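With one protein chain withheld, the remaining protein chains of the complex are depicted in position.
Letters A, B, C, D and E name the chains as they come in the text, with residue numbers starting at 1 for each one.
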Amino acid sequence: MKISARNALEGTVENVEIGAVMASVKINIENPGVITAVITKESVEKLGIKKGDNVSAIIKSTEVMVGKD
Amino acid sequence: MKISARNALEGTVENVEIGAVMASVKINIENPGVITAVITKESVEKLGIKKGDNVSAIIKSTEVMVGKD
Amino acid sequence: MKISARNALEGTVENVEIGAVMASVKINIENPGVITAVITKESVEKLGIKKGDNVSAIIKSTEVMVGKD
Amino acid sequence: MKISARNALEGTVENVEIGAVMASVKINIENPGVITAVITKESVEKLGIKKGDNVSAIIKSTEVMVGKD
Amino acid sequence: MKISARNALEGTVENVEIGAVMASVKINIENPGVITAVITKESVEKLGIKKGDNVSAIIKSTEVMVGKD
Partner (left out) sequence: MKISARNALEGTVENVEIGAVMASVKINIENPGVITAVITKESVEKLGIKKGDNVSAIIKSTEVMVGKD
């Protein structure tokens, strides 16, 4: 399935931290650094996300802001 | 000012496309490619965002999804 | 690719309305009615979204609110 | 009060799982299945959301993505 | 209907700017200033939003970031 979200950054899962409902997944995308994704614990379990996995950080364009010095 | 959004990817504005209300800003972050940000036309004007600017793509962690093959 | 977004509602594209930057896609998911997705014009073009297509409305759980009478 | 969010899917609360800060609410909307909403624990308490409640899953159109095979 | 979104700021519509798909609504909430809401043109029409209306700016808590100097 193709998805309308315009942004997909490939990387490797560096760390997964699981709470009661939510989980934080650190994805190392090398050059610009590490992306943090906060998703449900359920998603982490259903997709079997664990350290070392090759994954993509997917972001809808309307969620991206622009910062300028 | 420091902002709670965990993700800031530095890059260069590659293209700005402006509609009546919204604008699409393409930010080249080199290695993983191009990030698309959809922000208001007003923000583009207030920050003076134009091709060649050094900017950051800023994303709140709760907006990042994880895709896995 | 599997995606962490927990909600995917299958339906048929009923209408696509395109602006300068954004586009509105009406997805008929039958029983509860019609879902409106506002995505970039670019996504509509890249995925070739048109009336009659079988698509899914995909929503990250953190974006869903609950209303109660 | 009417709200600008275009998408409201009526259903029944199937399950509520509560963490320290966030809560996951499963809403059965019958035909297309179950919607997961991640909201604050505070909202669950203030609205008194519990299994069996008739509620609506409310989603702003800009948060809906489109997936296509 | 009560909604799980924790933040509702009452104000007066100061300006409505309409594009092909999206619309920008400026809501004057007096003390801290003006809130900009970008919603669909369809919502503006369905709710009949116009200058001078008493409205609320409604925001899900997971969408609020914190900035600190």
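The rule is simple: a residue touches a chain if its C-beta (ideal position, glycine included) is under 8 Å from a C-beta of that chain, and two chains touch if they have at least 3 such contacts.
This one's a predicted model, so the numbers in the text were calculated from it and none came from an experiment.
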(message) Touch partners of the unshown chain, restricted to the chains that are shown, please.
(response) A, B, D, E
(request) Spell out the interface residues on chain B facing the chain that's missing from view. (result) 1-6, 37-40, 42-44, 46-47, 49, 56, 58, 60-62
(message) What does the interface between chain E and the hidden chain look like in terms of residue numbers?
(response) 5-11, 24-25, 27, 29-33, 35-39, 43, 47-49, 53-69
(message) Using the document's contact rule, name the residues of chain A that touch the chain not shown here.
(response) 17-20, 22-24, 36, 38, 62-63, 65-69
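Note that only the chains that are shown with their structure count from here on.
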(request) Give the chains in contact with both chain C and chain D, ordered by label. (result) A, E
(request) On C-alpha atoms only, rotate chain A onto chain C and read off the angle in steps of 5 degrees. (result) 180
(request) State, to the nearest whole Å, the distance from the C-alpha centre of chain A to the C-alpha centre of chain B. (result) 17
(request) Mind checking the centre-to-centre distance between chain C and chain E? Centres are C-alpha means, answer in whole Å. (result) 22
(message) Just the number, please: Cα centre separation of chain D and chain E in whole Å.
(response) 21
(request) Identify all positions of chain E at which a residue touches two or more other chains, and write them in rising order. (result) 1-5, 19-20, 22, 38, 40, 42, 60, 62
